[in-house]
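Data block below; observations after.
Note that one protein chain is taken out, while the other chains of the complex remain in position.
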Amino acid sequence: MKKIRIREKYCMGCRLCEIYCAVQHSKSKDLVKAYRGEYPKPVPRILVEEKDYLSFAIQCRHCEDAPCIGACITGAMSRDPKSGAVLCDENKCVGCWMCIMMCPFGVIGRGKEKKVISKCDLCVGEKEPACVKNCPNEALVLEEE
Amino acid sequence: MAKYLIVGNSAAAVGAVGSIRQVDKDGKIVVVSNETHSLYSRPLITYLLAGQVDKNKMSYGDPMFYRKNDVEEILGKEVVAVHPAEKKVILNNGAALPYQKLLLATGGRPIVPQVEGKDLPGVFTFTTLDDAKKVDEFIKKNEVKSAVVVGGGLIGLKTAEALIARGIKVTIVELADRILSATFDRKASEIVETALRERGCELITKNTVWKVTGRGVVKKVVLQGGVEVDCQLVIFAIGVMPNTELAKSAGIEVRKGIPVDDRMQTNIPDIYAAGDVAEAYDMLMSTKRQIAIWPNAYAQGSIAGSNMAGDAKNYDGSFAMNAVEICGVPTISIGLTDPQEAGYEVLEQYGKESMVYKKIVLKDDVIVGAIFINKIDRAGVFRALIKSKTNVGIFKADLLRDDFGFVWLPETFRKHMVVGEGTEV
Partner (left out) sequence: MVKSTPPFGFAIKRDDEKCIRCQACARMCSNDVHAYDAEKDIIVSDSTKCVGCHFCEAICPTSALTVERTQSQYRENFNWTAEVINDIKSQAGSGGVILTGMGCDKPYTNYWDRIVLNASQVTNPSIDPLREPMELKTFIGRKPDRIEMGSPEGPKLETEIPHQLELEAPIMFSAMSYGSISYNACFALARAASDFGTFWNTGEGGLHRDFYRYGPRTIVQVASGRFGVTREYLNTGAAIEIKIGQGAKPGIGGHLPGEKVTEPISETRMIPAGTDALSPAPHHDIYSIEDLRQLIYALKEATRYRKPVGVKIAAVHNVAPISSGIVRAGADFIVIDGMRGGTGAAPKVTRDNVGIPIEIATAVVDSRLREEGIRNQASLVVAGGFRKSSDVIKAIALGADAVYVATSALVAMGCTICQKCYTGKCNWGIATQDPYLTKRLNPEIATRRLKNLLRAWSLEIKEMMGGMGINAIESLRGNREQLRGVGLSEMELKMLGIKSVGEAW
């Protein structure tokens, strides 16, 4: 399956990945409309960690042995057979936050609008993830694993 | 004849089915459940009661899961005996089911205090879908306006929260001096208590029910010391005891629960146990004990299933943990959250106004426990640090940072924690 590789040495901390991720998951999918018009403001599922000049963006690793799938009390979290991505069915999720506790990367967040979790969905359905497409320095690359 | 026979139909069963089918696509799997409902998500029953989940949406995950994985579900039948030597179980209708590998995932049943009036209509325990349906019917039929929940543990609080959501005045009666005394420390309990009170919930601590009274139906409870609380509904949620009778009668070693080894096997070969009924290795307390929480049950079931299917996998231990949101307060607790002995270091961040609480408990620079209230994001990183027993001495000062993450770990640690999952960190 295709996975996103994080290359810390090329991340410059611009956080554009966060912007584009949020826009990709917004209602309007338009940069200006999403940030100037939508309420609540769109929330990214990718997180840039930064300390001095060290920085990198981290998102769901779509682990082979994903602990979040086992943690989910409703079975909302499951693996999409086609893409191999770990996806959350927002209609099933009740916001119990078990997966947030279990994820060793801490890349699952809480949604702002509905009481459901929010995490990277590998932009399933798009040609490539928005973060990979728009990173200006190729710090995020899509690779076949 | 079942190659794999599973007694019980919740988290451990699902975990086992998943891992068995990864290795063995054809071996016959049979799941026997004493409930009449097909695989459903047990924790969802409080959400059902609250009206947050529709009764048609109670199935666990994909309703076709067992069908897709070629699993035979026997519902509404109780396994009454296990004969390990002959490798068969006997159902309550007399039928005998042979097996090659057996998994006991019988979970637990609620403890009912032996008090006067415990059998009055309107007194319930709350652990199954049937319980939820009964309580829901009762509330509607009797136009319940007030209730008493006995027990300030996780089930009690979630049930109380559900009743509050339905506009019922709830009083919680807890034996300890605070709610969630087994999960939280004092500060954390206080925050949740405040949230409950803000929603109009009454809280009576250091007390328990002496008797339940009413004529033909619950009218009130009387506590020790004579305190009386009027109510139309009583939920007993004072604890759960493991369903070990089956194992005991079969000659399987039983203590409080069913002890298992690293392969989830009991002392009798080819018989495994997983979930709330099993006593598996607790790596923080360095002993075997039950840890009744969904992710553990699933993980244990998964390990049991792998081993049953011939794929030797080791259970590397777990520890107490829970994630729950009560009355709008999200909380996560992991490991030893409130050790009383000496030798532990505590780092904490507490905002009384904001109700933000972060607590890290360390022993010899290794994290052994954590509590997160309101700011729960990234809690999983701490769980991973606990699980890996990482020495955090170098970056101890940074643990409570709002932006704490992998970037604060030295590079070698980052590689250790993150490498192999597609990260070149």
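So that you can tell them apart, the chains are marked A and B in the order they are listed, and the count of residues begins at 1 in each.
The criterion applied here is as follows: a contact is a pair of C-beta atoms (placed from the backbone, for glycine too) under 8 Å apart; a residue touches a chain by one contact, two chains touch by 3 or more.
From a predicted model like this one, the values you see are computed outputs, not experimental measurements.
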| item | value |
| --- | --- |
| Partner chains on view for the chain not depicted | A |
| Full-complex contact with the absent chain, from A:Cys11, A:Ile46, A:Ile100 or A:Leu122 | A:Cys11 |
| Residues from chain A at the interface with the omitted partner, ascending | 9-16, 19-20, 31-32, 34-36, 52-53, 55, 134, 136-139 |
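Assume only the chains that are shown with their structure count from here on.
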| item | value |
| --- | --- |
| Separation of chain A from chain B, taking each centre as the mean of its C-alpha atoms, in whole Å | 28 |
| For the chain B and chain A complex, residues of the former touching the latter | 14-15, 41-44, 47, 52-53, 57, 59-62, 65, 294-295, 298-299, 302, 321-325, 330, 332, 334, 376-381, 383-384, 387, 403, 405-408, 417-418, 421-425 |
| Residues of chain A defined as touching chain B within the complex | 3-8, 47, 49-51, 54-56, 58, 61, 63, 67, 70-76, 78, 91-92, 94-98, 100-106, 108-110, 115, 143, 145 |
